[in-house]
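With one protein chain removed, the remaining protein chains of the complex are shown where they sit.
To keep things simple, chains are lettered A and B as they appear, and every chain counts its residues starting from 1.
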Amino acid sequence: MIHNFLFLSVILFCLGIVGVIARRNVFTVFMSIELMLNAANLAFVAFSRIHESMDGHVLAMMVMAVAAAEAALALAVVILLHKHKGKLDTNVFSLLKG
Amino acid sequence: MGQSVNYLGLIPLFPLVGAVVIGLLHVFTCNKRRLPEKFYGLLACVGPALSFILALKVFIALKALPPESRFLSHKVFTWFSVGDLHIDMGFLADPLSCLMLLFVTFIGSLIHIYSIGYMGGDKNYGKFFAYMNLFLGSMLVLVLGDGPVVMFVGWEGVGLCSYLLISFYSEDRSNVLAGNKAFIVNRIGDLGFVLGMAFLFWAVGAQGFDYLSLKANVHQLTPGVALAVCLLLFVGATGKSAQIPLYVWLPDAMAGPTPVSALIHAATMVTAGVYMVARFSFIYAHVELAGTIVAWVGILTALLAAIFGMFQDDIKKILAYSTVSQLGYMFAGVGVAAYSAGIFHVFTHAFFKALLFLGAGSVIYALHHEQNIWKMGGLKAKMPKTYMTMVIGALALAGCPPFSGFFSKDEILYSALATGHIGIWLVGVLVAGMTAYYTFRMIFVVFHGEPRDHHAFEHAKESPSVMVVPLIILAVGAVFAGFLNFPGIMTISHWLEPSLTEAHHGSVILQVIAILASIAAFAVGIKIAYSKFGQGCPEPEFKGFAAFAYHKFYVDELYHAVIVRPYKAIGAAIWQVVEPNITDAPVQGASRLYILLGSAFKVFQVGYVRVYAIYMIVGLSIMSLFLSQSLN
Partner (left out) sequence: MLADGLFYIFAVLAVLGAGGLVVFRHPMNGAMSFVVTLISLAGLYALLSAKLIFALQLIVYAGAIMSLIVFIIMFLNIQTEDLPKEETKVVYILGSLVAVLPIGMLLFKIVRSLPDKTLAIMGGNFGGVKEVGLLLFKDWLVPFEIVSILLLVSLIGAVVLAGKRGTIK
């Protein structure tokens, strides 16, 4: 029974990876990362339910805090990139080429 | 069995230390404040003089020992010990090396004193004396070494110093080329020497590779191996002692200062080959064929060099060819197994040849470095002391009794006759006549008749006493040294007996025939020279055979065309063909390969971060494929 939660977590995680590597829109990429984090959160909570200990809940809180911090910074970077080039395409920034 | 002492090592050490000290002083002061020349001169003569005193001490110590165990040994340290090869830096003083030691240090000291005057004014004064001391130290190592390896150390050292001193006036390119030629030709000989040593070690060296052990084990050598060793060692001797075919460096070596020619290329270094053959007499005595080859090479060299000497016009070149010729005599002596006769000729030759060279140096010095005899003449009046000493040297060289050259040359010719080598004896007598001719040609042209270059003649005067006194001392030696081996009494031959493996002959008739032939040759030679040059003679023009001989039979040109040019062509071919394609190509190919690999992998660096993420995920999924296989 509890396995279903974990299966769901795996499916969401894989969908998140697909979103990161298949799309070029910066917002979509960023939100796919958040999706992956949420899948991990679900796994944490499910495992804490299995072991009947609340450490998983605490960790899930930490993950949420980190996600919030990361969201703030990532969006600041997105704004800067938009100011720089006026485009929201990850393929535009290819200075690492070569 | 002999005695072990602890002062033999000091004999070569004193000049070597002197060389280092003088060299360092010169290097550190030659550009800033130059030290006074007298200082260098004094410092330079201290080493050789101390070595001479120690040599006398060695002689006295040896005389006190009974003949069967007449040697002193000194092992300074173990040099290296690998497998069967155990080499000590050791020194051995037996009668043979003691004799060599005495005259090397004595004449060496005299020439150092002479050089104080001759090299005056030269800006590399200190460097000269450093090299000279280094040379003397190396020569002493060569003479005193207790085995072929230590001798080879000295052998190489004297070769090096010969190069350094020949190229001493290094602003002139031809001097440097002469130095190169000497070193390279010597090296070819050294290869033979090393091969001979290696062969000898391979055959009998396991029980000890010093002279005493080798002498004890020599009966283990098969005749073939012994012949090979003898001939290979002799190849080394032809390089060092200027025999056919490696004599070509010695006339060119006259480019060095005259004291160098006197010390190195007359008295000491070039006799190292003869010393070596005498040292290895225990092998040469076993193989008569080797000795015969050595003797014939020697006497033919003597003939060839005498022919050249008759037509040269540079005073030092005449003496150089004379040296080659006399060295030929020495090899003829040791070749017919008359080792003590050969060594005795080394001994007397050192005195009169050094005397002749120093006298020539005195003449050159007086005429401001003029060396062409056809620009000299009539110097008898202006330089009496030089004239007298040079005449004494010339008489000794030509073999006039009772001067020293007569006794030593006669001893060799008698030995050739007594052992049945009639051909060698006849050629030897002919060369004796030629020797007298060219020697007195030189004397008459330089000192008699009318001066040919009046300007130089006006300014010529006798050399300072620091140069004349050694001449006088050497002249005394040239006169009296012969009596040390008077036929019948044979003091030196008996003294050398413990060191050499020699048979003695006694046939009074042959002795008389030899003496008469020698005297006749000398008389004929000097008469012809007097009739042609005694009353003054203009510079001759050479035609036909004379011109051919004046150009030394074009041997140098022949070597250049047959050996040097092809060698250089091979070198050029390797440089232009082999090197770019075979040695450089793989290296450059490797670097090009890496560049190619880099360009291949550059394809993956697209610059899009998304693509890098794709690489990561693809890698991760491949890994998970393998992991899930192993899970179940």
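Note that in this section a residue touches a chain if its C-beta (ideal position, glycine included) is under 8 Å from a C-beta of that chain, and two chains touch if they have at least 3 such contacts.
Values in this document were obtained by computation on a predicted structure and should not be read as measured data.
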State which residues belonging to subunit B touch the missing partner chain.
614, 617-618, 620-622, 624-625, 627-628, 631-632
Residue positions on subunit A contacting the omitted chain are 1-8, 10-19, 21-25, 27-28, 30-32, 34-35, 38, 41-42, 45-46, 48-50, 52, 54-55, 57-58, 60-62, 64-73, 75-80, 82-84, 86-91
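In the analysis below, only the chains that are shown with their structure count from here on.
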Euclidean distance of C-alpha centroids - subunit A vs subunit B, Å:
90
In the complex, subunit B touches subunit A at residues 602, 605-610, 613-614, 617
Residue numbers of subunit A touching subunit B in their complex, please.
17, 20-21, 24, 29, 90-91, 93-98
